[in-house]
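Notes for the one structure printed next.
Note that this complex is displayed minus one protein chain, with the remaining chains in position.
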Amino acid sequence: MELDGNAVLAKALREQGVEYVFGIVGIPVVELSMAMQAEGLKYVGMRNEQAACYAAQAIGYLTGKPGVCLVVSGPGLLHVTGGMANAQVNCWPLLVIGGSTSQDHEGIGGFQECPQVELSRPYCKYAARPPSAALIPMHVEKAVRLACYGRPGAAYLDFPGNLLTAKIAEDAIPMQYAHPAPPVPFPDPKLVEEVAQLLCAAKRPLVIVGKGAAYARSELQVRQLIHQSNLPFLPTPMGKGVVPDLDPQCIAPARTLALQKADVVLLLGARLNWILHFGRPPRYSSDVKVIQVDVNAEEMHNSVSSTVAVQSHITPFTEQLVEVLAKKH
Amino acid sequence: MELDGNAVLAKALREQGVEYVFGIVGIPVVELSMAMQAEGLKYVGMRNEQAACYAAQAIGYLTGKPGVCLVVSGPGLLHVTGGMANAQVNCWPLLVIGGSTSQDHEGIGGFQECPQVELSRPYCKYAARPPSAALIPMHVEKAVRLACYGRPGAAYLDFPGNLLTAKIAEDAIPMQYAHPAPPVPFPDPKLVEEVAQLLCAAKRPLVIVGKGAAYARSELQVRQLIHQSNLPFLPTPMGKGVVPDLDPQCIAPARTLALQKADVVLLLGARLNWILHFGRPPRYSSDVKVIQVDVNAEEMHNSVSSTVAVQSHITPFTEQLVEVLAKKH
Amino acid sequence: MELDGNAVLAKALREQGVEYVFGIVGIPVVELSMAMQAEGLKYVGMRNEQAACYAAQAIGYLTGKPGVCLVVSGPGLLHVTGGMANAQVNCWPLLVIGGSTSQDHEGIGGFQECPQVELSRPYCKYAARPPSAALIPMHVEKAVRLACYGRPGAAYLDFPGNLLTAKIAEDAIPMQYAHPAPPVPFPDPKLVEEVAQLLCAAKRPLVIVGKGAAYARSELQVRQLIHQSNLPFLPTPMGKGVVPDLDPQCIAPARTLALQKADVVLLLGARLNWILHFGRPPRYSSDVKVIQVDVNAEEMHNSVSSTVAVQSHITPFTEQLVEVLAKKH
Partner (left out) sequence: MELDGNAVLAKALREQGVEYVFGIVGIPVVELSMAMQAEGLKYVGMRNEQAACYAAQAIGYLTGKPGVCLVVSGPGLLHVTGGMANAQVNCWPLLVIGGSTSQDHEGIGGFQECPQVELSRPYCKYAARPPSAALIPMHVEKAVRLACYGRPGAAYLDFPGNLLTAKIAEDAIPMQYAHPAPPVPFPDPKLVEEVAQLLCAAKRPLVIVGKGAAYARSELQVRQLIHQSNLPFLPTPMGKGVVPDLDPQCIAPARTLALQKADVVLLLGARLNWILHFGRPPRYSSDVKVIQVDVNAEEMHNSVSSTVAVQSHITPFTEQLVEVLAKKH
């Protein structure tokens, strides 16, 4: 059977586990939106690309699989640079798919002609134009994978009009594997022991529950930690819900004081950026000891020097910490 | 007297002839919007940066002086990449002014921290961050000048919070000149003669009046040309109004036929891009002779080979052509 | 007859008037260098891409037609970013041709895989990857044209291995026109008159002969101007040779004094950048009157305010000035 690029792309998205598309259609992606729906993807028509892009990444954050934001060429794509940057900085999986000018119109003033791959690059972990219909599934797999793996973020795939209408025999398309759930870095057990000792010795410890804990779905482990050791905690705006705000250990109503007085702060997937006052005096004690737990090595020691810095997914770290602390009590 | 960066910037804008500002305020540009109004600039508060940017460039196109689009850092700026690209491609003068994170918060997770100058670069003729309050007027002059001179387009200036609040003694600011109206390239008289001959010899000549003629305010000259020689004309969408649509020489109702049958096409500031079907068959005769008149050398011969290509502002070219044709009749 | 991409490219270069190639070959451009030689291009094998790129642009400056710099993928291309930037800033025509990874190896760790078009963009007037063998001649024409037209500079064309080996029937390649010599902007006659008056009224006039006069090949006109009016002149480093250094009007031995004492400075294709001390005191008198003549509107009033700024090619400007001055004497 012969497929066109639209059908190959829609099928590849489904095979990679994509479920939702938020878009605004026009030349050359009208037929693509129909192929997506024919393939069973949930398509939501939006009124402005900005909103479409923020919606797609919210789904990505909630489900761990990127939502697709579908846009037309030129202004369609450029209206989502803000959304892509947000996904990238917030570490939310997102896949933007943009239609673009037919390649035979490049260089002569094609409709909304725009070098979309390179303009997306600063806002993406992966940006590419598949060179042929046969290679669409391979690039879709990579884009979805990179949006989810490691530090999650945005990916962009570019589809010139002529690629979307190109025909290919179904059996000429190489089989493409789907990737499993993202790999998970575990903590160094010696560092978990150090963390336990610091917490046990602390007079005014504080756990800050961040977005990393929420995205890791570590609710069970974090609640266990909080309750087992009677630790006060503070959620960041995106860390809310990991432990309910009404939990008696929640120190949010005394946020300012809690930050100022803490002698040991345990950051579970939270960054010491402007929201947390960079971890610096006068919002923190000048001799506060900071413990960072984060999947990203690059976040360590970024505005203050952490006493312990553990590169780990929040779930296995907290699990191990609970275990070590249990033995100490 | 001591001024802060906000006041220096507002004053510099007024001294360079800027009149209008369309913006959405927030950290760190709230006080800037007030300084602008205190300086007598007309400030229009908008609801979305996208619209603010399109409004600012429309004023720029209509008046020949850039309107300012004022935005906050991060998403504020990124929401106008589409607008900047539009100004750049459409050759409309525009000045985007963006607030940005205070420089002592750079690298540690500042509020909406974002490398705004470099992200604006692909969409601008000029993008810079003034290094001190004293040098703000110099960069404002350059940004306004480059937005207007040569091929008009977009400029971006970046103002970290600490620059806007920096104090400087008024007499420590170097005096900054204002630039005159943009220079105007004149045509090679030999080419004007060639154009006249081609038009006189043509059986089915057609004048296409483009945006370049409109921006040049060549109404008088173009109407004279059309009427003196009884030439049929077609306005592009942005070339409308140079000669009224109801003028009896207007061939718009028979656009398709006019393009197909013309043996000589005179382009007055119009590009043979997708709107004009690239100047190629079957929308044009395969032996049509094309005459291009444009301020940009780079637009010449871009999708078809022009028989005559004249780098010139539309006004002096048309004036000279009218004169030469008058002698021939 | 069937051609491969190498042959199509070599032929297109010759048809656009390219004569010289400076290169270092390797995967995937070995066969391309042979096709170029088979087509009659003069190929010079170099030892380092840096030197190759500076050589190619020197030929471009001397002949007005871009020399080609041929490089391999990845480091091959990156070693010429300095050369491309030099060509761009110096306004010298240059065409860089880079081989790149085969497209089916993109995204999986291909040999020296590198997004070469976008990495070249900041250093180029035009950067593109032809999408098919059939469209190679069209992109070559555009790259050569943009390197020469308007403000000359660099262009980059990218050729993945699979495009160079792709086969196409010769008669399936669209005919591509060659462009004529670049268009030339003429001066506003009223401004030429103003310049003449300024020069006649000057007590200590100075002509600075720049690269623009040299590239314009205005030797005849500039010498006539210098001798007719007995004007002292100073060549910039790249403006040397337009009038011989041994000409009695040459003021170079008293450069410092000449700049400081001049009351009217006529810049013929020279920029008031660091080489000319920005045109500012104490290297110039604070009330010096500057006259700028330049093809680029964007160069006008860039570090000081010019009294007269003429957007024009140096040759017609100087011709007209000589004529106007002759009438005055």
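In order of appearance the chains are A, B and C, and numbering begins at 1 in each one.
Just so it is clear, contacts are C-beta pairs under 8 Å (C-beta built on N, C-alpha and C of every residue); 3 or more make two chains touch, one makes a residue touch a chain.
Bear in mind the structure is a predicted one, so any value in this text is a computation, not a measurement.
**Q** Considering the full assembly, with which of the depicted chains is the omitted chain in contact?
**A** A, B, C
**Q** One chain isn't shown here. Among C:G64, C:P93, C:G110 or C:G150, which residue touches it?
**A** Only one listed residue reaches the unshown chain, and that is C:G110.
**Q** Looking at B:P131, B:P189 or B:G241, which residue reaches the missing chain?
**A** B:P131
**Q** Can you work out which residue in A:P187, A:G210 or A:P235 touches the chain that's missing from view?
**A** Reading the full complex, the residue touching the unseen chain is A:P187.
**Q** So one chain is hidden, and I want to know which residue out of C:Q57, C:S303 or C:Q320 touches that hidden chain in the complete assembly.
**A** Touching the chain that is not displayed is residue C:S303.
**Q** Across the whole complex, list the residues on chain B that are touched by the chain not included here.
**A** Per the touch rule, chain B residues meeting the hidden chain are 103-104, 106-108, 115, 117-118, 121, 128, 131-132, 135, 138-139, 142, 160.
**Q** Name every residue on chain A in touch with the hidden partner chain.
**A** These residues touch the chain not displayed: 121-122, 125, 142, 145-146, 149-150, 177, 179-180, 182-189, 296-298, 300-302, 304-305, 309-312, 316.
**Q** At which residues does chain C meet the chain that is not included here?
**A** 48, 50, 74-75, 78-79, 81-82, 85-86, 105, 108-111, 114, 118-119, 122, 271-274, 278, 302-303
Convention: only the chains that are shown with their structure count from here on.
**Q** Assign the assembly's chain-to-chain touch graph to one of these shapes: line, ring, star, complete, other.
**A** Shape = complete; every chain linked to every other.
**Q** Between chain A and chain C, what's the gap in Å when you average each chain's C-alpha atoms?
**A** Chain centres of chain A and chain C, defined by C-alpha means, are spaced 46 Å apart.
**Q** Using CA atom averages as chain centres, what separation in Å is found between chain B and chain C?
**A** 25
**Q** So how far apart, in whole Å, are chain A and chain B when each is placed at the average of its C-alpha atoms?
**A** Their C-alpha centroids are separated by 39 Å.
**Q** Provide the list of chain C residues touching at least two other chains, using ranges where the numbers run on.
**A** Within chain C, the residues that touch at least two other chains are 121, 142.
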